[in-house]
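Okay, so here's the structure we're looking at.
Heads up, one of the protein chains got dropped from this complex, but the rest are sitting where they should.
Chain naming follows the written order as A and B, and within any one chain the residues start at number 1.
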Amino acid sequence: MNDPGRIQPTACTLESTRTAAGAPLLEVAGLTVLLEVDGAKRAVLRDVSLTVQQGEAVGLVGESGSGKSMTARAIDRLLPRGAEVQGSIRFGGADVNALAGADLRRYRNQVAMIFQDPRAHTNPVRRVGDFMTEALRTNLGVPAAEARRRAVDMLSQVGIEDGDRRLRQYPHQMSGGMLQRIMIAAALLTEPRLLLADEPTTALDVTTQAEVMAILDGLRRDFGLAMLFITHDLELAAAICDRTVVMYAGQVVEVRASTLLHTDPLHPYTAALAAARPDIGQTAHRLRAIPGRPLSAFEAPPGECAFAPRCAHAGDICRTAVPALIELDGGISRCALARELRGKLQEAASG
Amino acid sequence: MANTNGAPVLEATGLRKEFGDLVVVDDISFRLPLGRSLAIVGESGAGKTTIARMIVGLEPPTRGTIIACGHDRSRPARSTRDRRRRGREVQIVFQDPYTSLDPRQTAEGTIDEVLRLHHGWPASRRRARTAELADLVGLDTRQSRALPRSLSGGQRQRVAIARALAAEPAVLILDESVASLDVSIQAQVLNLLADIRDETHVSYVLISHDLAVVRQLTDETLVLHCGKVVERGPTARVLDDPQHPCTQRLRASAPRPGWKPRRQALPTAE
Partner (left out) sequence: MSAAVPLSGPVSRRHRVWAMVRATGPAGIASAIIVAVAAFLALFGPLLAPYPPNLPNLSLSWVGPTGGHLLGYDFEGRDVLSRLLAGAQTAMLGPLAVVTVSMTAGTLFAVIAAWRRGASDVVISSGLDILFAFPGILLAVLAAAVFGAGLIAAAIALSIAYLPYVARVLRGAALRERSQPYVAALEVQGASARSICLRHLIPNIAPLIVAQATILFGYAIVDLAAISFLGLGVQPPTANWGVMISENQSGIVQGYPLPALAAGVCIVVVVIAVNVLGERLIEQAQAAHE
């Protein structure tokens, strides 16, 4: 029986994930994370591999237990104490988990994280200006006046024109949407090379979400930043990301160009997820719901495909071993039957 | 379920709610015929949840009337008996599955308590009805006997739906009831709600920011902006051919395959 504590990594060295531009900016290979829960070690990520190229936007999509947020935290070195990490995370070639001291601080300037709830990540008793310019002043030694000037400039880029006044305000004086825009501006001030956005619009109104997404997309392209965009919404990820990674039960199950995700998915879960959404353009008699519920990595039955119990296409081969990653048509799938199901998934989903 | 004699099962006229100087709901009127479902959409702060709370009696309207099943509920109930009767007319399912159940009560206990409130039945009959309701919402025996902390978000929402249905209301208000659920679970619960409606003929009032969910579940839609109705009509028409700029903006902001976000021309006043 497999020992859940020692999962063999299958490092993703597939050539299709590297573009001609050269080495990827962020390279996660065989990442496995175990957390201690009630005295037992439980896997929350199993053998996760993904890459983000310079200037590329990659979406990370999944439901509860998929491990998408945990992946972002692992990349940003924000895992809870006692977490056991296997596999590697490399940023610009350097091993992220080995960084310390000044190197770690420099890494945090280069990788900026935007969280879901801006209020939970801002100090309510400090002015917005202090918080925004802090990294510039303390880590990069920029003088205060210059830091404020840059902050005001960045605020106008996110659509906040009266920047001077806003810098003097406190977080509670602003709406969620405004605060999130300020967080984006703050993240961009240190001129990072990679943005980690963890469900940045989930807590926002749908119209504010569209606005913030447009800002994020526009600025990212203007500054040539790479981005890892985490969300539970497949369409949202496809909207601003070049490639989308789909996760289930702590594993990567599909990597696909966003434009092909709906028309030609490579994994039954992706197709089922897309099909489960109601259509704003028409009423279906009944939605195509996936039976069962999404599992965490440690709840998944060992020794078989984690999605098999819920999969309409599951075969015997799916229950005999955890499927390996397969390359297909420029994408990646963790389905043992990916080749056979190619082209049929979309038909089955749309009935 | 109350007999409405052809009258609308829920009717609001000139609803207004002020909190001090702030007018949150301004002159809202609508009629919900028996067996039909209504959606109330709009951005946050538009007044949607306030309207839900007024209908269900958690908030008294400043002005205006609400009539459910032929009974006026515009003023707070004067007795517990009155409140219980109103509970049999209109019920509500809240958004957050993690705080809408008593953490110390099993699903069976939750449903049983409501049955005891509304009916003077012996324990055996209550047990049978509890099992029926649990089955109706798709909870198995193990889940019915479990405490909320052992249940997932989707399962908890099922318990909340069963609790609401135990009162056999004519109207069920769904206040963003599926918004906190995973996509695959949301689909299950939406199907469940449709099945329940087929079986019990309950009328839904759906408060939602998710227009795709609105399309799936409702016949009529009310679009709110700053407390006022800016557009109303059959759901399909409102979503396919929005007339008011607010509705158009909501429609344009909804992610769907092939959608690209664009910065809005109107600056947001905050």
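In this section, a residue touches a chain if its C-beta (ideal position, glycine included) is under 8 Å from a C-beta of that chain, and two chains touch if they have at least 3 such contacts.
For clarity, every value in this text was computed on a predicted model and none was experimentally measured.
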item	value
Candidates B:56, B:194 or B:250 - the one touching the absent chain	B:56
Given B:37, B:130 or B:180, the one touching the chain that is not displayed	B:180
Touching residues on chain B - with respect to the absent chain	56-58, 77, 80, 83-88, 90-92, 94, 96, 99-106, 113-114, 117-118, 142, 145-147, 149-153, 155, 160, 163-164, 167, 180-182
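The rule we apply is simple: only the chains that are shown with their structure count from here on.
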item	value
Chain A and chain B: spacing of chain centres that average the CA atoms, whole Å	32
Touch list for chain A against partner chain B, complex	63-64, 159, 174-175, 177-178, 205-211, 213-215, 217-218, 232-236, 238-240, 262, 272-274, 276-284, 286-291, 293-294
Residues on chain B engaged by chain A in the complex (per definition of touch)	43-44, 152-154, 182-188, 190-191, 194, 209-213, 215-216, 236, 239-240, 249-257, 259-264, 267-268, 270
